[in-house]
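The full complex has more chains than appear here; those shown keep their coordinates.
Chain nomenclature is as follows: A and B, assigned in order of appearance, with residue numbering initiated at 1 for each chain independently.
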Amino acid sequence: NILEHKQEAKNPFFRVVELTDDTEDPAVWGKNFPLQYDAYLKTVDQVRTKFGGSDALPRTPTQADPRSIVAQSKIEEDPRLKKMWSGYAFAIDFREERGHAFMLDDQTFTGRQAKPQPGTCMNCHASTYVANKKAGDGDLVKGWEQINQLPYAEARKLVQHPVGCIDCHDSQTMALRITRPAFMEGIAALKASQGVTNYVVNKDATRQEMRSYVCAQCHVEYYFMGQEKKLVFPWAKGDKVENILAYYDEIGHKDWTHADTGAPLLKAQHPEFELWTQGIHARSGVACADCHMPYTRVGAHKISDHHIRSPMLNINKACQTCHHWPEEELKTRVETIQSRTHSLRNLAMDALMDLIDDLKGAKAAGVSTNELAKAQDFQRKAQFYLDFVEAENSTGFHAPQEAVRILGESIDFSRKGQNSLRAVSRPIATAAK
Amino acid sequence: MKRSTIAGVVLGSVLGLALGVGAYTFIYAKGASYLTNDPKACVNCHVMQEQYDGWIKSSHRSVATCNDCHAPADFVGKYSTKAQNGFWHSFYFTTGKYPDNIQINERNRKIANEACRKCHAEIAEMIEGPANKHSAADTTSCIRCHRNVGHLH
């Protein structure tokens, strides 16, 4: 009852250890904040939802890869993905993502390491705040820029933990804090594209915005810039799919060359933040943490659930404060949105496969590089638009209409690409134009 | 005449009239009881019936009255707010110039939002963390998630 509550509630936590800006080990923070720490540890749980969560598949550990459990392979679930990414590391190994506890291992042991990877990878898979500061003798940005340039194996030696308390919190106030230079620069560029200049996120962001920004340090599209392998979020023209593609086209960036078609392609990666910004929830001020870290009662305490996971596994707390529908109904609403996204995603995938076949055929038939170039550019566009939704992990929920709009445009690009190859040999069709 | 002067004259006469009807309403519609803490004071206006009905069904009916959430804690703030709201409510009600779906204005939304902390200070502290480096203006909005606790909308 409320009276008891008040008693207990008086001191929500006990400061048993002194935390400093160099305390990296979450276990130490856990001494002061046992409730958050216990929840944080739960991210090892693996539960599957219709389109999310993850399966826990046992495997026999090897010297090279000691993991005894991994998540299901997406490229085995849908082999079309191998053809889409042919020639790129993702065609070797790409799995469903799982909880934060695994981020460092999954990166260290992914089959993609077969291709040499830079230290930059570390930014989003480890507790890097202290490491970056150390490497830069106190200068966070300098240290980060150095670690980016190390070979992965070297950088790996500098970190011990997956994302930890210090990566999201100020050790003295516990306030949220942005620790990733790439996001500081990225969000400033995005704001600038919206007319807001000199944006300093840790100074200018509201508390509510920070509840999404801490996530947006990693759950975003990115690329490595230049020799320095600098981590950059491509938002200078805005963060809608067309803005990002325009940005890449302008600087002439490509992630890889498609093995079968020779097209210079882009790999989209987990643009959760970007898609969310186009949705009704972002518009309504609903933050990532509202759904993925909903407040939860533990005894008399009300804390943010640090067991970050699919809200479908926690509908009551994640959704029902705002939506007074039964859990089953809310689940069905999400799955309806996701199934619709998935059905058009499959059409877009088939269209891209057809374009790749036609391009292969045309190359084989010795069509001039000039003609090929046009179709290859269509592949670049279709691939990036489709991948933007495919790589985004909510299966469209974060912005249902926008996700499907993007897939519709991807279909148009793929099919136009096919036409561009065929038209040339069909005078009458072009004549009719 | 300059725009501002016209505006001035218009405003003046409107207020004059308003004071009249306002006073009339206050007596006729038991407006005086507006100054008490009794929720019934609010439903003297059928306009408030919807919220009253919602309040009766709410988790707060037995713990918080309208004024606990809609009037600032401090005495002066409380009565000046009630004077303002009371006057304008009377004015709008009498003239019938108010929207069918009444929307809380920013000032009163802030008051309602801050009211939560009068009773839930610990909770507020818990979820905002031990120390709040953010400005007082930038606190967690409770009604973002709990807009229905006082009365279902």
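To be clear about the criterion, a residue touches a chain if its C-beta (ideal position, glycine included) is under 8 Å from a C-beta of that chain, and two chains touch if they have at least 3 such contacts.
None of the values given here were measured: they were computed from a predicted structure.
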(message) Per chain label, how many copies make up the complete complex, given that just one of each kind is displayed?
(response) A x2, B x1
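Quick note on the criterion: only the chains that are shown with their structure count from here on.
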(request) Using the touch rule from the top, collect the residues of subunit B that touch subunit A in their complex. (result) 122-123, 125-134, 138-141, 144-146, 148
(message) Residue numbers of subunit A touching subunit B in their complex, please.
(response) 5-6, 9-10, 12-13, 15, 170, 172-175, 206-208, 285, 290, 295, 301-304, 321-322, 324
